[in-house]
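Here the complex is missing one protein chain, while the rest keep their positions.
Note that the chains take the letters A and B in the order they are written out, and that residue 1 is the start of every chain.
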Amino acid sequence: MLGLLVSLLSSTIAPDPVAADRAIAVKVDQVYTGEGEVLRGGYLIIRDGILVDVAAASVPEGAWVLEYPGASACPGFIDPVTGLGAGRNLQEPARAVLPQAHAKHSLAPFHRDFRQAARQGLITVGLSPTSDNLIGGHLAVVRTSGPEEAAAFVQDGPMRMALVDDAFEWNRAPTSRMGAMHLLRQEIGEDFADSVVIDARSADQIRLSLELLGGSGQSVTVLHATEADEVRDSLAAAGASVILGPYTLSSSRHDLKLAAELADSGVPVAFTGNGHAAHLRTTAALAMKEGLPAKEALRALTSVPAKILGVEKESGTLAKGKRADLLIFSGHPLDLASRLEAVMIAGLPIELGSTESPKKGQGQ
Amino acid sequence: MIMARSKQFAGLAVAALLSVTAEAGETLALRCRQVHDGNGEVFEPGVVVVEDGKVVAVGQSPALPSAAKVVDCGEAVLSPGLIDAAWQLGTHSDVGFSEQSSEVIPHLHVADSVDLHSEVFETLAREGVTSVYVTPEAASVLGSQGALLKTGGAGISRLVDCPPSIKANLGPESSRRAGWNRRPFSNNVDFHVRRPTTRMGSTWVFRKAFASAKEYAELGIEAVNGEGHTEESIAALQEVLSGKVGLRFQARKAHDIHTAQRLCTEFGLTHILEYAQEAYECLELLAETRTPVIFGPLDAQARGMTRNFGDRTKPCLRAPMLLQEANVPFCLTACDGLGESGLARIAGRAVRLGMDREAALAAVSKDAAAILGVGDRLGVIAAGNDADLVLWNGTPLDDTSKPVLVLIDGQVAHDETGLLDDES
Partner (left out) sequence: MTSHFESNQPTSARRLSRRRWLAAIAWMLPLGTLQAAESVAITGGTVVNANGDRWEGTTVLLSDGVIQDVGAEVEIPYDATVIDAEGKTLFPGMVLAHTSQGLDRANENNSVTPFVNVYDALDPSSLSFEDALRAGVTTMHVIPGNNCVISGMSRIVQPHGMTVEAMTVRPEGGLKISISPKNGFNRMTQMAELRKALHELEQHVRETAERLYEEEREKQDKKVLVPPEDAIEKGMELVEVNDLDQRWQTLFRWKNGELPVYLHCDRASDLLRGIDWVKSLDLLERTTFVVGGETHKVAAALKATGRPVVLPGNLIYRETDPLTGEESETFVPKVFADLGISFALQTYGGSMGEGFLWYQAARLVREGIDRSVALQSITQWPADTLGLGQHLGSLERGKDGNILILSGDPLDQSTVVEKVLLGGVVAYERENDRRLKELLTGDEIPDEGSAADGEEGTGS
């Protein structure tokens, strides 16, 4: 029944630029705003791609009405660290320190990775240099889809850094951490970057990251942070965020518990699925299994990564004034059994295709 | 730049220190069958009073503060925490300890490479070693500055203030890496090709670097990057020349020991010898110059590489006694040994080979602290010193006894006794 309704609706939905002044009204059973509350019974009103109301009692005159009975809405997923569509173009091992590099120059807007991501509910991503450098360059905030189904550059994101073993090469200076720390102290001055994402896994690497960064209100996000449990007090005191995942069924108990432990200590947690929404959802589900509250899990896919990427003013939650990037699920957004019914980017639904069915040749 | 660096480390040490004193609020009085104070005295019975991470009193029956909680350790025996003055193992990740892009790196710091969370520190603490001086890898001719760490006490190991020193190595290790130089028929020329391949090459690098530093100092101008040095390394070497930063030489063989002396004479430097397995062949020289020796390993195996460098050292098991008789200041190191090759067992071997027990204990506590320049706070159980204490279930260093309780800065780093369980 729902399927029929949706297919009827989708056949009539053509983004109509002429009627741009027409509002769009979306009705679902539950709205998960991403701020911790669940709204029921109202309409989401969208105008010009912006949410003007999240719990309207009535529909404005002449508005498109989209109804999804029994469904839930939530903000579009945001994956802060991906390599979508770039292949090896984000990996530059020639020099250890490349603060002038920008991932936006490696953006391939028509690559199908982006289309695929959008169809799975991943609306905004951070395109990031790899961990092959101590300082890799700026991330790029990218919208995975839009008019003409092309990805679009939004703005420059945080600076990418790394202290993990990958960031060292035996034949490229510096070859050791002592050389790296010396060099980084010189590079990281007053006007280094407002926001940094640093790949640091061992407790020691995290400790050194917090030592190097965080001055003058610089916001610090630690990526991977495998041993964050040993230094969570330092992370909380520094106001740092953490990006965890992706997790799978073979991830260790210790890793899966991290999200809950950090959330408990007041450290904001975001998840990454390396650009795959399915991985994001699995990561969230597994973390919830080990104690992460659902509220925090949803934040980890929406508002926390938005803050990390610096787009929290316009994305990350369903609130008045924010972009109308939202997902419609047949059930709770974090329930793996829920089906993704629709994806709206700036208020316009996109063609979902058959992305939800298994690819040919998969499965054993 | 150097100022900024020390601020960084100070910040870390202070942060750790704060967390230590916050927890160690209790005053403890440990009453033991014996207390070996590390300075040659044995109190029987003995009491040590610990407050705020420091020892406040030690003796047969010192006056106890009223708030002191008396802990009766029964038949157990207390000694100072052991100190290893030259440690490397397990303190860094696979990436590599020492910077390979240059042989002259005295401006860099081992502390930046050390993993304070490494599990090796727990093992060391459990075996009674409460402080280790992490020494740079021998792969550089003029290596970086070492770091003194407590192996536990605040949850992780932590840096301790100690007079800085860099380490030089003219032996095979610094030219061994030249094996990575690109061979003929290879197109890539990278910075590894610059390495010296012989002792004379290494010595040249040493002399060039110090000569340049001296020249800049005499001319009174700022150093610039040049062959074999950078402005930073020159600045660091000038601190060595002026005596602000010390110098260690890793020199296993007798002729390396002589070369070290010769170089120091040339530049007016004093030095400490590390490992110095053949020190027993240079007793006169060492006694005359009173050069401190960090001696190790103490075992019956011949060491060193034979193939290209003729570097095999001959073991001499009585070497520590010979050094002692010749009045050469020395301490023992386990050379990265753990378990039955750990520092406590090495000192035990020295006892077995004829060394007086108190002297052997001093060789891994008080004497090591003196050589590291921290003799005013570590190595001896005395009022005002850090409360780094080891409780043994028998005679300290004996094969039939082991540490059962280890305190670092007054905090429990290892406890099999359960004596300090209730923190009321």
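Methods note: a residue touches a chain if its C-beta (ideal position, glycine included) is under 8 Å from a C-beta of that chain, and two chains touch if they have at least 3 such contacts.
Because the structure is predicted, anything quoted here is derived from the model rather than measured.
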**Request:** Tell me the shown chains the invisible chain touches, ordered by label.
**Result:** A, B
**Fill in**
Of B:V134, B:V240, B:I272 or B:A319, the residue that touches the missing chain is B:A319
**Request:** Write down which of B:E26, B:E41, B:D336 or B:D399 is the residue touching the left-out chain.
**Result:** B:D399
**Message:** Out of B:G220, B:G339, B:G384 or B:G418, which residue would touch the omitted chain in the full complex?
**Reply:** B:G339
**In chain A, positions touching the absent partner** = 252-254
**Prompt:** In the whole complex, what residues of chain B lie against the chain that is missing from view?
**Reply:** 253-254, 278, 280-281, 299-302, 306, 310, 312-319, 322, 339-341, 345, 348-349, 351-354, 393-394, 397-402
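Simple rule for what comes next: only the chains that are shown with their structure count from here on.
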**Request:** Compute the distance, rounded to whole Å, between the mean C-alpha positions of chain A and chain B.
**Result:** 48
**Message:** So in the complex, the part of chain A that touches chain B is made up of which residues?
**Reply:** 165, 168, 170-171, 173-182, 185-186, 202-204, 207-208, 211, 227, 230
**Prompt:** Which part of chain B faces chain A closely enough to touch in the complex?
**Reply:** 1, 4-5, 8, 11-12, 92-102, 105, 107-118, 144, 156, 190-192
